[in-house]
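Shown here: the complex without one of its protein chains, the others still in place.
Entry: chain A
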Amino acid sequence: MTKERNQVWRLFASVKLALWLITLLAASSILGTIIPQHKAPEYYIQEYGSELARLFQVMDIVPNMYGSWWFVALLVLFSINLIVCSLDRLPNTWRMVVLDNLETTPERLQKMPLKAEMQINEEPAAAGERVRRLLAAAGWKTAARDKEGGVLLFSQKGAWSRLGAYIIHISILIIFIGALTGSVFGYKASIMFPEGETVEHLFDRKTGQPIPLGFRLHCENFTIGYYPNNMVRDYRSDVIIIDPEMFAEPLRTSIRVNHPLKHRGLTFYQSSYQPLNEFLIKVQNTKTGLERTAMVSPRHQVTWEEEGVVFGVTDTMADRMGRVHEFRIWFDSPGADPSTFGMKDKQNVTVQRPEADYSFYVQQRYATGLQVAKDPGVWIVYLGCGLMILGLYVAFMITHRRVWAYLSPADNGGSKLLLCGGSNRNKASFDQRFKELAQRLRQDQAIN
């Protein structure tokens, strides 16, 4: 490795650079929350004046700072930093994970932070067996090795928890890869279509270009559900997927907010709606049971020839969204003079006539607006998130704890026991556990 390359590597392996990049990313992110993003050029000129607006444009701060070359460059530098930092430190950490802890020497054990010394009235081999059993009963399964005329026992827990930080770092990179996959191979699109219609294309949200769906989507019904206090409870589109390659029968299903529809790698989200100035009227002669359904515009009459009946909508009362609450219906049948009556959306009203009763049902026609996302990267992102949770758990909740027991011959024919240990975090709680362990050993009749 040349000296130059070594310097570049050292730069990217430094936590200092990581801290600088994090600071820069955070500071520039703030900028993007203060200057609104994704607005029309005129907005910026109006808000900030033409000179500042030009500067923002040149600096790529608007309309999309988070996609600008320099912000992406910061993210790329951050990723490289993350990779190099991890690779640089991994070998050392790995050595700690796979370290042969029986290779240590009694001198080094004497320097451990936690120590307890005891006497056992047996020679080292028998005492070793006794201590091994006691430690195992306390939950520490040991490995043993003869050492300098004595026996060394060792046990550890959570050695692999030292890898937790690396799991978190890898998970961040996986999330980046997922986001990149989504932005390269995916798209966002939308469609708005009325009840009763079928679509075969989407429209790309950025370019407005049509994208073929590869199947047909039919909207049967769009419904707004209300709470008792008239706040909106639910928006629902009842749709039919017509896709002979996948389903022999058309598939009837619905799309609600928070309950998107997934089909062929596309996800359909309920996002908006449009009340139309068209009304579905259903009239039924309750005596004969005959029925006529018609889609009418205001002030256009419909003739039902078999019954000699004429009807239409003369007037509507709508809110500011264009949702009609009340209809004025005009109705004429052979047996009596024409009449008008009021009725509410999606209600049934029966009109009595000398020749028969007629049941009316009226419903405003809506168009449903769907957002469509194709994001093959989302599962990679979720995988990264899952791994991050695992990494956080390992890194913060699991501690690498080590316990050694060294038995050496004593002058009186018995042996000396040196119990020692350490942990890489939560030192206070391990202190306590170590004391309890020593206490437990002392309770044995052969040990004091």
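Brief remarks on what is shown
Note that a contact is a pair of C-beta atoms (placed from the backbone, for glycine too) under 8 Å apart; a residue touches a chain by one contact, two chains touch by 3 or more; residues count from 1.
Keep in mind that, in the parts below, contacts and distances are computed from a predicted model.
Taking the options "Branched-chain amino acid ABC transporter permease", "Probable chemoreceptor glutamine deamidase CheD", "Heme exporter protein C" or "Acyclic terpene utilisation N-terminal domain-containing protein" in turn, only "Heme exporter protein C" matches the UniProt protein name of the chain that is not displayed. The missing chain, though absent from the display, is touched by one residue of A:Asn229, A:Gln352, A:Asn412 or A:Gln445; that residue is A:Asn229. If you put the hidden chain back, the residue from A:Leu87, A:Ala179, A:Met192 or A:Val349 that touches it is A:Ala179. For the chain missing from the display, the contacting residue among A:Lys157, A:Lys188, A:Lys282 or A:Arg328 is A:Lys188, taking the whole complex into account.
The set of chain A residues touching the chain not shown comprises 15, 18-19, 22-23, 25-26, 29-30, 32-34, 36-37, 66, 165, 179, 188, 227-229, 231-235, 256-260, 267, 269-271, 371-373, 375, 378, 381-382, 385, 388-389, 392-393, 396, 428.
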